[in-house]
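What follows is a single structure, and I will ask about it in a moment.
The complex appears here minus one protein chain, its other protein chains still in place.
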Amino acid sequence: MSKIVRPYGDTQDDGKIQLSFTLPVEWSEAADEAARQLAGKMGFNDVQVVDGRPIATGFSFFVVYASTREGVDVEGIAAPSAGGHAMSMEEVDAYVAEHVGRKIRVAGACIGTDAHTVGIDAILNMKGYKGDYGLERYRMFEAFNLGSQVAPEELVRYTKEHGIDALLASQVVTQKGSDIKNFTRLSELLEAEGLRDRVVLICGGPRVTNRLAGELGYDAGFGRGTLPSAVAAFIAVTLAERLRPRVGAR
Amino acid sequence: MSKIVRPYGDTQDDGKIQLSFTLPVEWSEAADEAARQLAGKMGFNDVQVVDGRPIATGFSFFVVYASTREGVDVEGIAAPSAGGHAMSMEEVDAYVAEHVGRKIRVAGACIGTDAHTVGIDAILNMKGYKGDYGLERYRMFEAFNLGSQVAPEELVRYTKEHGIDALLASQVVTQKGSDIKNFTRLSELLEAEGLRDRVVLICGGPRVTNRLAGELGYDAGFGRGTLPSAVAAFIAVTLAERLRPRVGAR
Amino acid sequence: MELNIDRERVARCRELASAIVAPVEAFIAAHSTVSVERAVLRLLGVDGVTPDEVPIPNAIVDSLPDHERRRGVALAFGKALAETGLEPAALGEALGLRRCALEQFTHAPEGAARGALGPHVEAALRRIEAQREERARAMARLPQLPPPLLYVIVASGNIYEDRSAAVAAAEAGAQVIAVIRSTGQSLLDFVPFGPTTEGFGGTYATQANFAIMRAALDEAGERLGRYVMLTNYASGLCMPEIAAMAAIERLDMLLNDSMYGILFRDINMKRTFVDQHFSRMLNAYSGIIINTGEDNYLTTADAVDQAPAVLASQFINEEFAHRAGLPDDQIGLGDAYEINPDLEDSFLYQVAQAQLAREIFPHAALKYMPPTKHMTGDVFKGHLIDAMFNLTSVMTGQSIHLCGMLTEAIHTPFLGDRALALENARYIMSTARHLGDEIVLRPGGTIERRASDVLAASESLLRRVSETGLMAAIQSATFADVSRSPDGGRGFEGVFARADGYFNPFEDALRFAVAS
Partner (left out) sequence: MELNIDRERVARCRELASAIVAPVEAFIAAHSTVSVERAVLRLLGVDGVTPDEVPIPNAIVDSLPDHERRRGVALAFGKALAETGLEPAALGEALGLRRCALEQFTHAPEGAARGALGPHVEAALRRIEAQREERARAMARLPQLPPPLLYVIVASGNIYEDRSAAVAAAEAGAQVIAVIRSTGQSLLDFVPFGPTTEGFGGTYATQANFAIMRAALDEAGERLGRYVMLTNYASGLCMPEIAAMAAIERLDMLLNDSMYGILFRDINMKRTFVDQHFSRMLNAYSGIIINTGEDNYLTTADAVDQAPAVLASQFINEEFAHRAGLPDDQIGLGDAYEINPDLEDSFLYQVAQAQLAREIFPHAALKYMPPTKHMTGDVFKGHLIDAMFNLTSVMTGQSIHLCGMLTEAIHTPFLGDRALALENARYIMSTARHLGDEIVLRPGGTIERRASDVLAASESLLRRVSETGLMAAIQSATFADVSRSPDGGRGFEGVFARADGYFNPFEDALRFAVAS
């Protein structure tokens, strides 16, 4: 089954979108025309340069409305959110008690040179986020918040030394792909140290998606607006599943 | 010589653009991913779905930043503005007196079912626009404002009956291509009546460009922010050029 | 927030408006129009079109000889009812199919005609009453959010697309949905029939379209726990008929201005004056809030200059409305945020104008229209101008708030544009919800001086009009710079003097209802 969807202005499949951009050219009617042609080259139809104006010497700004013929098959899109296991704090704790049977040790940090701790703090700190308590408050989690600007090397060392079950890495700065670089380095190091299978590896940050996390070799990725309980539930369920064969072998 | 320009975010040639659109799907993480894939299909790189949210049952809204590889050669763009002849009212009048030798008869209307007269009034009425007097005030123009919702047929009839030298047609409503339809009808009718060569045929409206006018068989097109004097100058110069051979033949 | 306005001047303005409207009302009382008569038929239950697509109410009224028409269609129709014993709908159909003609039925005495009409008039009024009660119950059960009521338009031309757009807008926070009419419908001397899918810049106002939209919004309202209001346009050549249809289909508001058609659509003034009166009587009885069109003064002329004309028009509209029996809370006087945004302190002028209206008409359901004229393709700037409009509205306690669209200069609203517009209004009105309560306007400051100047200029304008008379004033281009002659314009042929014994059972009933 397939379901192709296109941008919607006021009629199904009209493909309407809004664009804005700056061109490094002095404004003139020809600049408007350049913007129109450029949008045409991008593959758009019915291009309307509804605003074009100088914003500085040698720079013009444009607002464009146009139609695209492109569509996307939404049935074919597999982007299962990592937040699928809806459980409250109490439920997670009960689940861990039953299926893991001990406290889960979680370490989190803002890695690389990134110092934006608010996001990872929101997940880990007692206080939590938007009324949802952080992992420190869970009875069945032991959470270690390593703070900001933690090198991937250090995080790996910590994981080894403290028998960490789940690792949470945060990246908020994305300039020049620094987030991808740091995330990749962390997962490669864990692999190299032979720890990858032992830990639930999770990344997060405003530009992170679960899909991206998968591509980077993570178990899950959490993006903007994540609530701690969704992360806790994911860790609990994933860890329980990994432990199951061992439990069964007893 | 060619000069390729690309959208400019904060670095030459980074190709950064902003997009927004609605998709007729229920919001979820998968919808964000659909938006990302769609922007990819449109040919963009580094697609960041920076906002995705439900706006109604079955509809989601997205804000996307991305890069395009497309560029446009600004040296190759010929979009000579029709407003190239900068003259004041006095200069136009003097020019007409010298080069045409009589009053120019201009008729204007808002054609089709369009009733947006403010634009054509701005060009024709005494009062003018943004401090620039309208054609009625020019000593060497005789201007007839036929008002709104004038059928192309009627305008052609009027042109014939009143020996009009320049015809001004306005279209503000563009829904479902009605502007193009009406403009085309007018120029075809004039052609059919054998009047096309006799009149300076001009169109205008907020979505009109000089280039579009050319494609529709008009002598010129004027878009948003047009000042009456630019139109007056264009008419004067164009008419003078058409009359020149005849003047020379005397 | 309060202006120190000259209450005596306000009282004088109201007296002037009354003096202006009184002679017009005398004229109204002595005349009727084809649309009034058609509305009578529609209220009785006549509907549908003839085989050649003429609405049956038009066919019937047009079939009356002049002397019959002058006595009102009800009499002739009532005789036919009495003689045939048919229900009005069936009789209408028979007449529409030319199976019979009204001229056949002239035997029944007037008393019999009235008697035959009686129960149908009763039934029609009960039906309207029932809708009014239904609205009251729904609004009690599904309360609206704090004022102002957020109002958006849908305008796709296709009633089914409009329906999706309307439901989406309601979900996004809209409390009132207006279905914009197809261009120029106001100039049609009939009301189109059935559901329609091809309009131009809007969707035809038809009774079927009203019903489709009402059902969708009722459903959405129940789901959202918030009654969603429906609006359409009356002003035009068919004001009374649209008022009748709206009453029947439970619309909640109607654009209904006493002079809009005259000034902006070149509709004959006598026609409009008579039509607006009967349509407003119906609105009053149906609990429909009227919206007047003062914003139209501002879209073509300078908004700073036109402020006194706007206020004068509000006084006149109020007076006409009162005389048609409309209570203040059903009078949605119009104004708009149309001052050039690049003018320094333009926000102060807007606040002055909006607050002035609020204080002069404290109980009116003030309708505030968004910036349109100065909107451009720069959607980012446009969104900001809309924000300042939203702020003015919540500060000055406007009642009905038309959300401005960032794409105003570009296209009729996209679904996403409407969502952004509603978010804009919701954010601004929440973050500054009680700003108006928090501040006092500096006595003698710019805002207060501006308000007082506008009021004074408005009084002069009203005085001039009262001296010449409203019709002559319109002829001499006192309003909106356009001149209209009393016997010119569209639809004049549809105005006629009532003969002795003229009979309009609804007019009588409504007048009675209003009085009691």
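By written order: A, B and C. Residues from 1 in each chain.
Quick note on the criterion: a contact is a pair of C-beta atoms (placed from the backbone, for glycine too) under 8 Å apart; a residue touches a chain by one contact, two chains touch by 3 or more.
All values derive from a computational prediction rather than experimental measurement.
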### Summary
Touch list for the missing chain, restricted to displayed chains, reads A, B, C
## Note on the structure
Among listed residues C:N424, C:S452 or C:N504, the absent chain is touched only by C:N424
### Summary
Missing-chain contact, candidates C:A211, C:L348 or C:V514, resolves to C:L348
### Residue of B:E26, B:D51 or B:E91 in touch with the missing chain, whole complex considered
B:D51
### Absent-chain interface as seen on subunit C, which is shown
341-348, 380-381, 383-385, 387-388, 391, 406, 420, 423-424, 427-428, 430-435, 437-442, 445-447
### Task
List the residues of subunit B that touch the chain left out of this view.
8-11, 16, 18, 20, 48-51, 53, 63, 65
### Task
Since one chain isn't shown, list which residues of subunit A touch it in the complete complex.
20-22, 55-59, 61, 113, 115, 117-118, 149, 173-176, 178, 206, 224
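Simple rule for what comes next: only the chains that are shown with their structure count from here on.
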### Message
Looking only at C-beta pair counts, which chain-chain interface has the most contacts?
### Response
A-B
### Inter-centroid spacing, subunit C versus subunit A (mean Cα positions, whole Å)
51
### Query
Which integer distance in Å separates the CA centroid of subunit A from that of subunit B?
45
#### Entry: Junction residues of subunit B, two or more chains touched
20-22, 59
### Query
Where in subunit C do residues touch two or more other chains at once?
376-377, 409, 411-412, 414-416
